Every structure is written in C-alpha cells, then in structure tokens.
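Here the complex is missing a single protein chain, while all its other protein chains stay put.
The first chain written gets the first letter, and so on, giving A, B, C and D; residue counts start at 1 in each chain.
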Amino acid sequence: MELIINMGLLSMLAMTAIAIVRIKDLFAVAMLAGIYGLISASFFVMMDAVDVAFTEASVGAGISTLLMLTTLAITGRFEKADKKSRTRFALPLVLLTGALLIYGTLDMPSFGAADSPVQEHVAPRYLNDSAQEIGIPNVVTSVLASYRAFDTFGEVIVIFTAGVGVLALLMRTDLPPISSVKNTASMEEHMVLRIVAKMLIPLILLFGLYVQFHGEYGPGGGFQAGVIFASAFFLYAMLYGMNAARKVIDSSLVQVLAALGVLIYGTTGVVAMLSGKNFLDYSVFSEDPVHAQHLGILFIELGVGLTVATVMIIIFFTFSGRSQVEGERD
Amino acid sequence: MNFVGLFNYWIVMVLMMIGFYIVIAQGNLVKKLVGLTLFQTSVFIMYITMGKIEGATAPILVEGEALYSNPLPHVLILTAIVVGIATTALGLALVVRIKESYDSIEEDEINRKDQEC
Amino acid sequence: MLAHLPVLHVIIPMMAAPACLILRRRDLVWFVALAATLMSFAVSIGLLLQVLESGPISYEFGGWEAPWGIEYRIDLLNAPLLLLVSGISAVALFAARKSIEAEIPKDRHALFYIAWLLCMAGLLGILATGDAFNVFVFLEISSLSAYTLIALGKNRKALWASYQYLIAGTIGATFILIGIGLMYMMTGTLNMADLSERLPEVSSSRTVFTAFAFFIVGVCLKLALFPLHVWLPNAYAYAPSVVTAFLAATATKVAVYILIRFKYGIFGFDFAFSSLPLQSIFLTLGLAGIFVASIAAIFQDNLKKLLAYSSVAQIGYLIVGLGLANETGLMATLLHMLNHGLMKGALFLALAAIVYRLGEAKLSEMHGLASRMPWTMAAFLIGGLSLIGVPLTVGFVSKWYLVTAALEHDWWPVAGLILLGSVVSVIYVWKVVEVVYFKAANERTAEVREAPLSILAPTWVLVAANLYFGINTELTVGITRMAAVSIFGGL
Amino acid sequence: MYTAAAFAVLVAMLLALFRAFAGPTLYDRILAVNVFGTKTVLLIAVVGFMMGRPDFLDIVMVYALMNFISVIGILRFFEYTAKNVEVREE
Partner (left out) sequence: MEGILNIVSWFLLVFGGFLCISGAVGLLRFPDFFTRMHAASVTDTLATAMILIGLFIQAESWLVQVKLVMVLLFVLLTSPTAGHALVMAALHAGLEPVLPKQKQASVEAGR
C-alpha cells in the first residue's frame, strides 16, 4: 500500500511541476509552489523523515508562499510569454543534464535496500550509540545538535545572513514613528477572521513553545518552533495591519534578539573552548556526560529557535513595510 | 538494473530537470525563483529517498528492537531547506528592489533598459 | 589557546557579526569588524607557522572523532590561502571606511560591515573545513553575503548584476549539493579524508562519475571558468569598489581551492584524468578563457569592467596550470592564486581611490589623471605591470613557473599561448596608461585632489607586497612547492 | 481499513489538484488549495496510524496551521492587489 501512496505523491509532484511551468498567472504559481511544498512534505513523511517533513511543511508551504505573495503584491501578477529563442537554448541543455543524471542512477543501490553503503558506514553508530552517549530518543536532533553541531551553527549563520541581507536591501528608515500612525487595517470588514485569529494566536504560540522543547522526544526542534512562532505574528500582522504589528514588535528589538540567538549558540561553543575542550563540546556543562549533552542541546535549540523566529519576523515585516510605500495604506 | 528500485530516483531526476528548465527558460524573475525552489526541493527528495530502508520506521528510538531509517540525510536536508529559504528570501528582496528601480521584472525588458542608459 | 587556533579564525568573525548588529553605530561597528579581521589575520599567521613546523593539524568539533563529527583540517594547501583571505580583508576593510562613504547611504554602513564579516567567515570556513557538506554550508554563507554586498552598489545595475550572480551561484551550489549527495550515496561518509579512502574502490561506477561531473561543473560555475563566467563582469563592475577589491582577490581563489581539494585530495590523481578527459577540457577552456576575456577587456570603457574581464583571464591561467597535470603545474596554480590575489587587490583598491574622487571609473573621463593623483596612478601602474608579468613583480614569478610547467611536457604551443596572453594584457594596461599619463587633464579632472591617505595606504601596502614577493620569492615558492609535493607525493 | 481511507483521501487530493490546475478564476484555485490542505492533513493522520507510529500528529497540526495561514495570506494579498490593479479574470 505504501508503494501506491509513494507513486501517487510523486506523480502529483510531477503534475504540479508541469502545471507551474505552463501557468502564466504568478499568483496561481505561488499557490502551486505551496502545494508542491505540501506534497513533498507528505512524501517526506512516507520516507520516515519526520523532522524534515515538519520543516518543509512550515517553510516550503507556509513561509515561502507568503513571501512570494508579498513580493507579487508589489511586482504585479501576470508574466509575459517566454521567448522562443530562450526555450530553444534551454531545452537541449536541460535534456543533457537530465540524461547525465539518469546515467548516474544506473549504478545506484536500489531504493530501500538495507545493505547499501549509506546504511552501513557512518549511520549505524548514530542509531546504536546515541541512546547511551546523548540519551535522547530523537536521533535526528541528537545528530543535528551534537554530533554535527557545527553544521547547525553554519545554518544559523545562513539564516542570520539572509536577515541581514533583506534588511540591507529593503530596510526603510523613513517610516513614520509608530505612535503617530492611526491603525487603519485593510481587513476591517473581516470581523469573523479577526475573532478567530484572536482565539488562535495564543494557541499557535503555545504550540510553537511545545515544539521547541519537545524536539528531543518527537519531531520538532529549534527551526520548526521558530517558524511556527513567527507564523503567529504573520497572522496577527495580516489581519490587524502592519502598524498594529509594528506596535507589538519593535524592529530594533527584533534585530537585537536575532543577534542574541546567534550569540547564545556561539557562547555555548566558546564556553567549551575556554575550559580546554574543543568547540561545541558539551561535556563542560556538568560532570555526568549525558546530562551535559541534554543541557548543551537545550541551549543550542534555544539559540536556533530564537534566531529563526526573529529573522522570519524581520524578513516579513521588512517586505510588508516596503509594500506600504506602494499602497500608502494600513 | 531493477525497475522498481530506481523508479523513485528517475521521477526525482525529472522534477530536477523541470525546475532547472524553469530557471533557464522563463524570463520572469519571480518565476525563476520558483524554479530554483523546485530544483532544490527535488534534490532534497533525492537525499531523503537515499536514507529510507524498506519496512523501517522513523529514526526516533522506541523501546524494543526496531529497524530505523538513516538519520544523516535528514540532518543534511534540514540544513539545506534553511539555505533554500534564505536564498529565496534574498532573491525576492532583490526582485522588489529591481521592480522599484527598473519598474519591470522581465529579464529582456531589464536588459533593454540597461542598454539604453 | 594554541590548540584552538584552527577554529578561532572562523569563530571570531562569526561571533563579531551578530555583536555588531547589537552595536548598530557606524564607526563602532567598523572598529569591531576591523579588530575581528586583524585577529583572524594573526590567527592565520600562527596557523601557518604551526603547520610549517608540525605538519597538518586536525581539529574535531564537539569532541566526536572524524567520520561521525565534523573535522577541521589545516595543511599546506589551505594555510597560505587563509592568510591571503584574512590579509586582503583586513587591508580592504581599512580602506572601506572612507571609500563607502561616497557609494553607500549612511544607514546601511553597519549592515555592510556585518555582511562583510559574514562573507569573510564563510570563505575562511570553506578553506579550513575537512567535511564535504560543511563546504556547501559555508559556500552558501559566503555567497549570500556576497550577493548582499554587491547589491549595495550605487548604480541600479548592481541589483540586476547581484540577481544574476544569485541565480548562477545557487545553480552552482545545487550542482555541488548533487555531487556531494551522489558521493555520499556511494561511500556513506561525508568526511573528506574518509571519502578519499573509500572512493577508489567504487570509482568505476557510473554514479561516482556523475558525482564528479556535477561537482566539477558546479565549482566551475562558482569560479567563473570561461563559458560559465557570464555573471562575473557585471557583478564586479557595479559592486561597491571596496567589495570588488575583496571579492576579486579571494572569492574565485577559494572556488579554485575547492576544485583542487576535491579533484586531487578526494578523487585522486588517476581517476581525475582517466574517466573524464579533464586535462584537455581544462587546457582548452583555460586558454580560450584567457584570450576571449582579454580581448573583451580591451574594448571596455568602464575600468572596473575591464579589470573584471582581466580577472576572468587570470582564472584561465589558474585552470591552465591545473590542466598541465604535473607537480610544477599545480605549484604554479597555487602560486598564481596568491599572486593574483595581491595583484587584483592592489588594482581594485587603486580604483576605489579613483572612484572616491571621480564618482565613477570611466576611462573617457580620466584624461591626465596621473598629474592630479600621482600616488594612486603609480600604484595602478605597478599593479598593471604585475598583471602583465614584468620581472621584479609577483606576476612574473607565477608566469615563469607556469611556462616551466608547460615546458616540462614540452608543449611548446601551450607555453607560447601563455606568453601571448601576457602580450594581450599589455594592450589593455597600456590603453589605461596612455589615457591617464599622456593625455592633458581636461576640465573633468582639473580640480581632482589626491585620494585620502586612508585609501592610499592600504593600496600601497598591497603594492609593496606585490613587489616584495616578486623579489624575495623564497617564502611563497617554498610553501607552494611543499604543498604541491605533499599532494602529488600523497597519491 | 486504513488503506481504504488513505486511498480515498489520495484520490480526493488528486481531484482537488486538477481543480487547482484548471480553475478558471483565482478563487477556484484558492478553494482547491484549501481542500488540498485539509486532505493532506487527513492523509498524514491515516498514514501515521497505518505505519504504526501514531505519535507523528504534531506534523498534522502544523499542516493544518500552515494551510490556514497560506489561505489567509493569499486572500489578503489578492484583495490588496485587487484594489490597486483591476481584477482580470481569465
């Protein structure tokens, strides 16, 4: 039965991709990209990749669709027909790369084989020893936050770089001070939505915190929690207007928090260096090694969650602030 | 060369090429970024199908003996997804600035405006 | 503290960047950024000395040993490059304070320095890491911050150039990701040393061949090898001039380093040249790149674009050195990476001085500038001579070893073409010299004063380095020879 | 039992997808996205039970949340452009 569902999901992915190529209405393309993210997230669930499904759903289906829609609100909806000369050049190149890729798959270990090199070399140690060495059930979080913690540090820096980049490009310092702007939200007539949102937002924030601290035992962790936390603010900003949202979250505070998250992550590592161990070695935090790993992973996930949440808020507010110039509204 | 074993990878390769085609062939800047997202997401799907073992469960340890899929590709893909969204966010910020200064997000119009001034 | 040197040069800028976001005030952020860069430079010097006396250093993160955790590996190949990147960054950052006042609005300066620190941290991270996937993560950090830095340029074309660089760079990075994925699929490990042990036994399979092909195409897109170089001229021409000085001297060299590390370190010498006719591909593309780019450079009016095209040509020399596939060839490439970094750094910093005074670097508006800005133009002249490869300059040293490497194979035509490439570069350097020195100063350049000392001093530091390493080649040649021997010896 | 429900939901998703491709007006597409989101929620819930790991229901919660937020987002930005740009139905 799982094979049928896999094939069904993959064929839906292919159909969505082909539809995206042909549709010229960019709003529809943004929505189909959201559907593409959703299907690939469900495919990840079928492939036992629960944490990745979590992240892909919240990032692929949620954040990237919202960002694309915010951009389309500024740049306009319809796309021009693509030029024949470009497609004639692109098709052979794409077919050539595709042929090389297919050629590459001929010697691959077959799908789901338990004896392929991937399953035998590095992975068994994580699965067998992580219970004793780190003591948390979710092996993905233990690899993410302890064995390969420096990769995750690089990742937090990538998100921080994106936040700095979007700020450097779109930051507007000429926005009127918050107090003076009357709150004229565009969604006044959607009273139903505002009531429901008012009920939902605390629940979403609570769910975000649950995901943050549940990362060791089930799917979840810093990234997913950060994105969920930020999506609560997006909902508030969309329904109550940007000025109300800017009253809630002050832009300089958000930037300081984003920097703070990265610094929390960095100091967790540097503390290990100060006492002679290597960077990001958690055995410094307490004499019992397993307990030390728990503490280390907790700090790491806190730093990651804080940075991801605040950078997502920075990116969304900077984009929406930019469209305020266009519409001069809310 | 078993057909079913590699079928997953072939569909993933087709998805990659569709994404790659969009990036190269379509002129609209936002559409290129969508193509880039498709291309990267299908590379992620390739990574994840690598780690799956037939009849295994997710790498979250439960009591008693159980066969788990490989957790390492999941960690790599968590990083790659975040890299993907960071690139898309920066790309969209550039598109907004380009729209404000060129008043168009079609590649050939922008090139034409570049030649003029 | 000495044990932590291999990681300090990356951690310091990575911690300084968020700290700067909290500080927010312009001059304070510049000071912290400069301090962090100088500390990284000092750490790199310490690392080089440590590697010279005690051989390659390995540093495991979190205390987990190599294939399971991530490992930093510093050896003779990347130690000198660490020095180059942090050195050029320190010098360029010193000039940045004055230079960006004319090009970037005031409220963006703090964010500019933060993006600069992140770009440097990314490049240093790529050089030092011993883990294949870590290369991809730090490649993305350096690329994302490079897109931001380029997009801060004054002209609206900077935005369009940065967008094109983003698309080309992300496609390159995704190709590298596919390459790493396929390599991981066939060997099960991500650590470079572990990969080099386990790859030979599966090297006959078609998947490893595809992995190698995708990896090479991805890296060549990143280092702007001839057919894939379309994004580079615009990106370097319209970026703020200090950013071009930093990126031109370092970013492409780091990409060549990745190529060398993976081609020789992991795939091994025989695989690299037997499966794919790489030797002939590199030679043809490199030589074609030299001539096409140099000829394109001759017709450019915008001086920055002219030097950007000459950078593409110089990258052609690097790839030709690799294409020669012998020890001296590799040594010539390593040497030219260092020398080219110094040359282009000096030239673009001189350009930053010109842009600071004139607002833009159009040749048609620089008549008789030498009489007004003698020091800047003298620096530009020496940089140009070094570009051509005149004796007593750094360029001559690397051209010399490049030609000897070609002669070892006694491929006379290749050696001839290399020298012909230098002749072509004479043309476009002379074109600039002729406009600047021998034309009378018109009203446009009449009242121009000499560039401020804070831009001139760094330029002359690099020019002095150009001359010093041109004359006393014992240090650079010695290290690169040992590095080449260690790589070739190791196979 | 689970297989029947999972198969039915899969078919429903397929049909909703066709509506998303064909949908003449943009509102049909938004409706299709909404239906598709709810069906994915059901599919993952049933699959979680089918694979014997029912504790994956956090993912289902996120799906529902993201589906709601993206539908609200689409409406807000579409209505926002509808005011500036006249609405051209295909």
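Basically, a contact is a pair of C-beta atoms (placed from the backbone, for glycine too) under 8 Å apart; a residue touches a chain by one contact, two chains touch by 3 or more.
Everything numeric in this text was worked out from a predicted model, so none of it was measured.
Just so you know, the chain we are not showing touches A, D across the whole complex. Although one chain is hidden here, its contacts on chain A can still be listed: residues 189-190, 192-193, 196, 199-200, 203. In the full complex, chain D makes contact with the omitted chain through residues 1-2, 4-5, 7-9, 11-16, 18-19, 25, 27-28, 30-32, 34-35, 38-39, 41-42, 45-46, 49, 54-55, 57-58, 60-61, 64-65, 67-68, 71-72, 75, 78-79, 82, 87, 89.
We take it that only the chains that are shown with their structure count from here on.
Taking A-B and A-D together, the pair of chains sharing more C-beta contacts is A-B. With centres taken as mean Cα positions, chain D sits 19 Å from chain A.
The mean-CA centres of chain B and chain C are about 28 angstrom from one another, to the nearest whole unit. Between chain C and chain D the centroid-to-centroid distance comes to 47 Å (mean Cα coordinates, whole Å).
For chain A, residues touching at least two other chains, in rising order: 30, 50, 70, 72, 76, 101, 105-106, 108, 118-119, 122-123, 126, 148, 151, 154-155, 158, 161-162, 165, 169, 218-219.
Contact with two or more other chains is made by residues 51, 56 of chain D. Two chains count as a pair here when they touch; such pairs are A-B, A-C, A-D, B-C, B-D.
Those residues of chain A that touch chain C in the shared complex are 100-101, 103-109, 116-123, 125-126, 146-151, 153-155, 157-158, 160-162, 164-165, 167-169, 171, 173, 252, 255-256, 258-260, 262-263, 266, 269-270, 272-273, 276-283. Of all the residues in chain B, the ones that touch chain D in their complex are 57-58, 60.
Interface residues of chain A facing chain B in the complex, by the touch rule stated above, are 3, 6-7, 10-11, 13-14, 17-18, 20-21, 26, 29-30, 33, 36-37, 40, 43-44, 47-52, 55-56, 59-60, 63-64, 67-68, 70-72, 74-76, 79-80, 82-83, 86-87, 89-91, 93-95, 97-98, 101-102, 105-106, 108, 110-114, 118-119, 122-123, 126-127, 130-131, 137-140, 143-144, 148, 151-152, 154-155, 158-159, 161-162, 165-166, 169-170, 217-219, 223, 308, 315, 318-319, 322.
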